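All protein chains but one are shown in place.
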Amino acid sequence: MDALQRKNRRLILQLVLGGLLMFGFGFALVPLYDVFCRITGLNGKITNTGPVAVEEADSSRDIRVQFIGVNNEAMPWEFRPLLNTVSVNPGEMRQMAFFARNPTARRMVAQAIPSVTPSEAAQYLHKVSCFCFDQQALEADERMEMPLLFVIDKKLPPDIHTITLSYTLFDITPVLPVAQIKTADIQRSPL
Amino acid sequence: MIKRVWLLPWIGSLVSLPAAAAWDVNITPGATAISREVYDLHMTIFWICVAIGVVVFGVMFWSIIHHRKSRGAEARNFHENTAVEILWTLIPFVILIAMAIPATATLIKMYDNTDADIDIQVTGYQWKWRYQYLGQDIDFFSSLTTPNEQIDNEAPKGENYLLEVDHPLVLPVGKKIRFLFTANDVIHSWWVPDLAVKKDAIPGFINESWAIPEESGIYRGQCTELCGRGHGFMPIVVEVKPQAEFEQWLADTREATVAQAASATEEWSLEQLIEHGEQVYNTTCAACHQATGQGIPGAFPALAGSPVALGDIDAHINIVLHGKAGTAMQAFGAQLNAVDLAAVITYERNAWGNDTGDSVSPQRITELQQ
Partner (left out) sequence: MDTTLSQTVGTTDHGHGPAKGLGRWFFTTNHKDIGTLYLWFSLLMFLTGGCMALMIRAELFQPGLQLVRPEFFNQMTTMHGLIMVFGAVMPAFVGLANWMVPMMVGAPDMALPRMNNWSFWILPFAFSLMLSTLFMEGGGPNFGWTFYAPLSTTYAPPSVTFFIFAVHMMGVSSIMGAINIIATILNLRAPGMTMMKLPLFVWTWLITAFLLIAVMPVLAGVVTMMLMDIHFGTSFFNAAGGGDPVLFQHVFWFFGHPEVYIMILPAFGIVSEIIPTFARKRLFGYASMVYATSSIALLSFLVWAHHMFAVGMPLAGELFFMFATMLIAVPTGVKVFNWVATMYHGSMTFETPMLFALSFVVLFTIGGFSGLMLAIAPADFQYHDTYFVVAHFHYVLVPGAIFSIMAGAYYWLPKWTGHMYNESLGKAHFWLSFVGVNITFFPMHFLGLAGMPRRIPDYALQFADFNAVASTGAFIFGLSQLLFVYNIISCIRGGERATDQVWEGSHGLEWTLPSPVPYHTFSQPPVIK
């Protein structure tokens, strides 16, 4: 093997490695994007969840929190917030609920996906518990009130007066007989 | 109606002069303070570009004319000059900063978070829009009303061809409207040039934007994100009205909803249902299943002669009410009222050679929805 071949081989190796690295980087963008969203509040993703230390509410500020329920695609459930808006003081823990009813004649499973706007507010909305943490199953014609417990951080920027929290309900009922339901099991035939 | 003037000097019409409607060459100054600011920003940057273009192309064409071999020009020997090169790196930089300042100011104004007077949820569907006035009990769909005959060139095209809807979005003058965007299926984008609002409606996510319309009028826009075959056929019509008229509209609309609910208890004849059903079908169903009921092979099933439309009535009603999981068939139970649903199902069972003679009563629909 002469010097040129060696040189070529080393270069190819480096470049192929670079290519593979970039292929990996493409996939690494997925978690990187989540981190990026958490920092910037991009897309209104809520990442603050779980128990929170109780603190005194800031009664000098009233934040209007708006709730929206959206059905995705062919999702036939009735789905709406019990109240359209509530007024909340920052630091105050508040309970809310969404109403859901399965009008069909079969058992269905749903997953609610939350989103917040303005996206700058997302990182200050803390969800202690939420029906969106789990999948929700309803038997035929069953109704349910699905609870949500949240706190707005006192550090919420002063120019934000209204926060809108939307839930989109996705039908994730397995097409085949219900065995184990995982989020990843969604089956959807194209058109 | 449209004059086809082939040889109009189109280059000359670059400048924003009020031209004939068919030769519009510029963005609209619009009906809000923000849209006017965007228009001014657009014109400022346009003229800066024109000025740079005049200088650069001026030197270039001057060289092309004077430094050509046929005129005996001899090539000089210079090929670099650090001072000049640094200078023409810095000058554009300064120009860019001058552009960035007003652009940033406008953008910051667009992100203003003060409370709105009205919140409207805008949901994109394949291929229509849904408007919900939050907390006002107003919720309706807005679909294209241009008849298929016009699109297929079988009838002369109307004045607002492809830009007309059955239920426009109605807004009051001078109030801050906050729009909350989301979508039901794929990504759509809601654009009304006169409001300078363009925002993507993304399934599962919510976006916001706002506008304060300052003049009454009708403003038209379109979906601007490719969303499938009907992308070009889901326009937006916004009617801005004085406050009093707006409140009248709110009252009328609520009354109409009540009246519609009442009509669901009336008796409808087969002919009445078919007649009404055809209208509903053409605005709601024809985009996929086609006006001929033939569907699109491989994408949307035909209804003419289909086992659903000829088979069990309750199964047919069930699919229309609740959609069909795993397909593009939406749940229309939440989109249409009982009369519309009864009429459209009746129509589907009696059109294009489907001769079942079945009639579905609004009462039956109401019963099944309970």
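Order of writing sets the labels: A and B. Residues in every chain begin at 1.
By definition in this document, a contact is a pair of C-beta atoms (placed from the backbone, for glycine too) under 8 Å apart; a residue touches a chain by one contact, two chains touch by 3 or more.
Note that this is a predicted model, so its numbers are computed, not measured.
A.B. asks: For the full complex, which residue in B:A31, B:V186 or B:A331 touches the chain that was left out?
C.D. replies: B:V186
A.B. asks: For the chain left out of this view, which of A:V16, A:L82 or A:A140 touches it?
C.D. replies: A:V16
A.B. asks: Among B:D200, B:E245 or B:D358, choose the residue that contacts the chain missing from this document, as touch is defined above.
C.D. replies: B:D200
A.B. asks: Using the document's contact rule, name the residues of chain A that touch the chain not shown here.
C.D. replies: Interface with the chain not displayed, on the chain A side: 2-4, 7-8, 11-12, 15-16, 18-27, 29-30, 33, 40-43, 45, 72, 111, 113, 117, 119-120, 168, 170-172, 183-188, 190-191.
A.B. asks: By the contact definition given up top, give the residues of chain B that touch the hidden chain.
C.D. replies: Touching the missing chain: residues 1-6, 8, 10-11, 13, 21-28, 37-38, 41-42, 45-46, 49, 52-53, 56-57, 59-60, 63-64, 67-70, 73-81, 84-85, 88-89, 92-93, 96, 99-100, 103-104, 106-108, 110-111, 150-153, 157, 159-163, 181, 185-187, 189, 191, 193, 196-200, 202-205, 207-208, 220-233, 296-299, 328.
The working rule: only the chains that are shown with their structure count from here on.
A.B. asks: If you average the CA atoms of chain A and of chain B, how far apart do the two points sit, in angstrom?
C.D. replies: About 27 Å, centre to centre.
A.B. asks: Under the definition above, what is the set of chain A residues touching chain B in their complex?
C.D. replies: 43-44, 64, 66, 68, 70-76, 78, 84-85, 103-105, 113, 115-118, 159-162, 164, 166, 168, 170-171, 173, 175, 187-189, 191
A.B. asks: Help me check something: in the complex, which residues belonging to chain B touch chain A?
C.D. replies: 111, 113-116, 119, 121, 123, 134-135, 178, 180, 182, 184-185, 203-208, 299-300, 318, 321-331, 333-334, 369
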